[in-house]
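Handing you this structure, nothing more for now.
Omission of a single protein chain aside, the complex is shown with its protein chains in their original locations.
Moving on to chain A:
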Amino acid sequence: MSYHSIVMVKQVPDTANISGQVMKPDGTVNRSKLPTVFNPEDKVALELALQLRDRYGGTVRVLTMGPAKASDLLRDCLYMGADEAVLVSDRKFAGADTLATSYVLAETLGKLAPYDVIFAGRQAIDGDTAQVGPQTAEKLRLPQITYAEEILSAQDRTITVKRKIDNGFEVLEGRLPLLITVVKDAATPRPFRAKRVMAYKNARTLMELEKMADANSLLYVDQLKDDYVSKGLFIPTLTADDLDIDTARCGLGGSPTKVHRIESVVLGGSTHETIPATKDGMYGLIDKLMDDHIFG
């Protein structure tokens, strides 16, 4: 039996490499200055989905909610081997917390049904919350297996998954369809395939085609879209209007959590005692620690 997977992926700011320019003087974050990366665990999730397809056949689609810029991420997924990439993007979705994000994702997944497995990274490095996967599963009334380390097997309508727990592991057997979130060590993502890069480097989302049409009066979006669809290079793009959703549950307005205050981290004046990095320095330090009743 073959399986149809959808992988939820996210383009994230590279929080590990934040430079000075990224922080504005008022302590807020200048997102436009942040370099972006493929959220590492989402990439591993895509790899697991591709492995499932390699083993049993089927399809792998990817879905991201994000700004127009997220199209780069979707092309990366096509280069790795995804059969199709879908962007859901709308200004109305901006500022969403995990609950509002999972609402839009669940509604979009409803449009993309049927599917057997939904994959996602355990968490994204820009928030580390690990909430969007389970919240999406709950909204779709799907079972979930979080912290997946390995897909052991799939047979008919069940999948067997090894998952991490504190100081150990569990092997779970779940009825399909279900949602799986994946930890980093589950697999090593395959590199881009040169052939696929050549084939998909010109794949475009609707927003990108609109931009092309804006820049050239001889081009019309509808024509461009037809052209790209016929060449297999159109990245399906959904907006709030394409989804039958309650916009009051989307974006900042639909998010129950709000940022009340942001403080940039200001370090207090240093009051520590400097110990010279010498043999005598170390002897002195041990004496001090004995006076502090830590040693001796």
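Just so it is clear, a contact is a pair of C-beta atoms (placed from the backbone, for glycine too) under 8 Å apart; a residue touches a chain by one contact, two chains touch by 3 or more; residues count from 1.
Rule of thumb we're sticking to: contacts and distances are computed from a predicted model.
Asks: If you had to name the missing chain as UniProt does, which of "Sorbitol/mannitol transport system permease protein", "2Fe-2S iron-sulfur cluster binding domain-containing protein", "Electron transfer flavoprotein subunit alpha/FixB family protein" or "BlaI/MecI/CopY family transcriptional regulator" would it be?
Replies: Choosing among "Sorbitol/mannitol transport system permease protein", "2Fe-2S iron-sulfur cluster binding domain-containing protein", "Electron transfer flavoprotein subunit alpha/FixB family protein" or "BlaI/MecI/CopY family transcriptional regulator", the correct UniProt name is "Electron transfer flavoprotein subunit alpha/FixB family protein".
Asks: Taking the full complex into account, find the residue in A:Pro114, A:Gly168 or A:Pro191 that is in contact with the omitted chain.
Replies: A:Gly168
Asks: Looking at A:Ala194, A:Leu218 or A:Ile262, which residue reaches the missing chain?
Replies: Of the listed residues, the one touching the omitted chain is A:Ile262.
Asks: Specify the residue from the set A:Leu99, A:Val197, A:Ala213 or A:Leu243 that touches the hidden chain.
Replies: A:Leu99
Asks: Which of A:Val9, A:Val104, A:Ile145 or A:Ala187 sits in contact with the chain that's absent?
Replies: Only one listed residue reaches the unshown chain, and that is A:Ile145.
Asks: Spell out the interface residues on chain A facing the chain that's missing from view.
Replies: 13, 15-16, 18, 22-23, 27-29, 97-99, 102, 126-135, 137-139, 143-147, 160, 164-175, 178, 255-265, 267-270, 272-279, 281-283, 285-290, 292, 294-296
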